[in-house]
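Worksheet for the structure shown next.
With one protein chain held back, the other chains of the complex are shown just where they sit.
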Amino acid sequence: MSDDLERPSRDASLDEMLGLSPGGADDGPSWFLAFTSELRETWSVVTRTLHFVIRGSPQPGAVATQLYEIGNRSMAFLCVSMGFIGMIFVYQAGIQMKRIIPEVSQLGSTYLELLVRDLAASICALMLATRVGAGIAAEIGSMVVTEQVDALRMCAADPIDYLVRPRFIASVIMTTVLTVVAGCVAFGTGMWTASAFFSINPRTFADASLVDGADVAVGLAKCLAYGAAIPLISARAGLAARGGSEGVGSATTRAVVNSSLAVIVLNFAISTLGYFLLG
Amino acid sequence: MSGLLPSLGRAVLDIVGVVGAIGVLFGRILSRLVRLDLDGRQTLASLYRMGVKSLPIVIVTALFTGGIMVVQAAPTVERYGVQSLLGWGAGFGTLREVGPLLTALMISGRVGANNTAELGTMVVTEQFDGLRALAIDPLSFLIVPRFIGIVTTLFLSTVFADVLALFGAAFAGWPLLGVEPGVFFDGVTGGLLGVPDVVHGLVKSVAFGIGMALASSHFGIATSGGAPGVGRAVNATVVTTASFIFVLDYLVSFAIR
Partner (left out) sequence: MIRLRSVVKSYERRVLSSLDLHVERGTLYGLVGPGAAGKSVVLKVIAGLVRPESGTVEVGETDVGRLDELGLAEHRKHVGMVFQNNALFDFMTVGENVAFPLRRLESLPEPEIQRRVTDRLARVGLPGFEARSPSGLSGGQKKRVAVARATVISAPVVLYDEPAAGLDPVSSQRLFDLLREEQRKAGNTVVMVSSDVDRLLTVTDRVGVMHEGRVVFEGSTDLARESDHPVVRQFLRGELEGPL
């Protein structure tokens, strides 16, 4: 390839694409600047995606394709992982309960409450950050380095409208669906573990008495928040890919890491909010 | 339906193939470790690089995880009025489960994927073959040092993360539940949690480290198909490492009571 220009880690045209004014060089610790500009660009992706969710161009079938991609790619993996988690968790909790109060009849109800309120959503999200996040960043990143994104802009198709929006919508829906399904699997394996190791009757275990509206609300809020955060962060990482397949690789890694971190931070934030507002 | 069974069968065979290859790799690494057949400088370089790369993530994850543990336990603590047990509850979960698990998952993204990308790029640019042509054993020179680097990094990070998470939990417990840090740490160190719990978590972290090192090295070495192949290898590493982590978590949990 002739005339291969060395592209820097931050291309001002990405700023233009996202509607930010290209910043000049400031003084200040460089990592802090890098962090704030990351936040600024990510926020720009967020606002533009939401804008296009409401006012975007019609793309028949785009969301459906993405739903299939995400669901197909992750369902089996998620169910197997959550199955294991269920067993481990119930086992560990059971042991500890026996140490403190030699009574394990509450194991099922406590487990279900925790599953609904937190575990199912958060663990699924961490797994999805890996699969879905990497996938989105790699797809969009490849398109950036092969100039397909530029070609889209030449045809007056906003890359955020065209690429990010369907993935965003699909992810929010699919994260919730997958969480519910995988959560059921985790509950099932937990039930089996309780029965096998602590001789708890499955009917005693399947006790929904501790699960109230607040738990469902918090769990649902988490599903939606994670489902929104992962594609946005990963798309932003993909859009910033530079320099060929190495750039795509590092964009993918960045997407996975940042999405996972976002899940953890959001987990804390929503849990705390839920605790204070809803008890 | 006709496509399902063959593709299932293929998937199973794939998995078995990968596990087998990783087993062989493990054997070859172990034999070199036992003979101390490894490049010292590469080892130190790996340790430094991986440690530095992981530090910020471990810190952020650990602190927030501590906070999350407290928030999750809060309803139960309030319900039964067992504030003094908060330290135990958070400590138990952190040391045995959440600490090693989350640390490993977060580091897998950075260190594991990076390792595969580096090795994979070396393979497709024929640097691996170049080493062999110079009569340097790629395993001793590249793989074993990274193996040691990853396992050590994961182990130390877990220790660090455990401590940080407990601090994070202690300082979250204060405003949220009115549990003073002093009371919190009494709960941690008072008789219910012991050395076996700490060991439990650390054994897991070593196991996760071995799994991560093996998976990332295997897919790195087995890369083919040019630059897109490297991308595929990285993806495979991340997924396989996560799977390993869950399976090993399960095995260790049940093996050590």
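We just call them A and B in the order they show up, numbering each chain from 1.
In this section, contacts are C-beta pairs under 8 Å (C-beta built on N, C-alpha and C of every residue); 3 or more make two chains touch, one makes a residue touch a chain.
From a predicted model like this one, the values you see are computed outputs, not experimental measurements.
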Practice task
For the chain that's been dropped from view, list the shown partners it touches.
Solution key: A
Handout entry: Identified contact with the non-displayed chain, of A:36, A:72 or A:146
Key = A:146
Handout entry: chain A residues touching the omitted chain (full complex)
Key = 1-8, 11-13, 16, 19, 22, 146-148, 150-157
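Keep in mind that, in the parts below, only the chains that are shown with their structure count from here on.
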Problem - chain A contact footprint on chain B (complex, rising order) - result: 57, 60-61, 64-65, 67-68, 71-72, 74-76, 85, 92, 96-97, 102, 105-106, 109-110, 113-114, 117, 121, 176, 192, 227-228, 230-231, 234-235, 238-239, 242-243, 246-247, 249-250, 253-254, 257
Handout entry: List of chain A residues in touch with chain B within their complex
Key = 77, 80-81, 84-85, 87-89, 91-92, 95-96, 99-100, 110, 113-114, 117-118, 126-127, 130-131, 134-135, 138, 244-246, 248-250, 252-253, 256-257, 260-261, 264-265, 267-268, 271-272, 275, 279
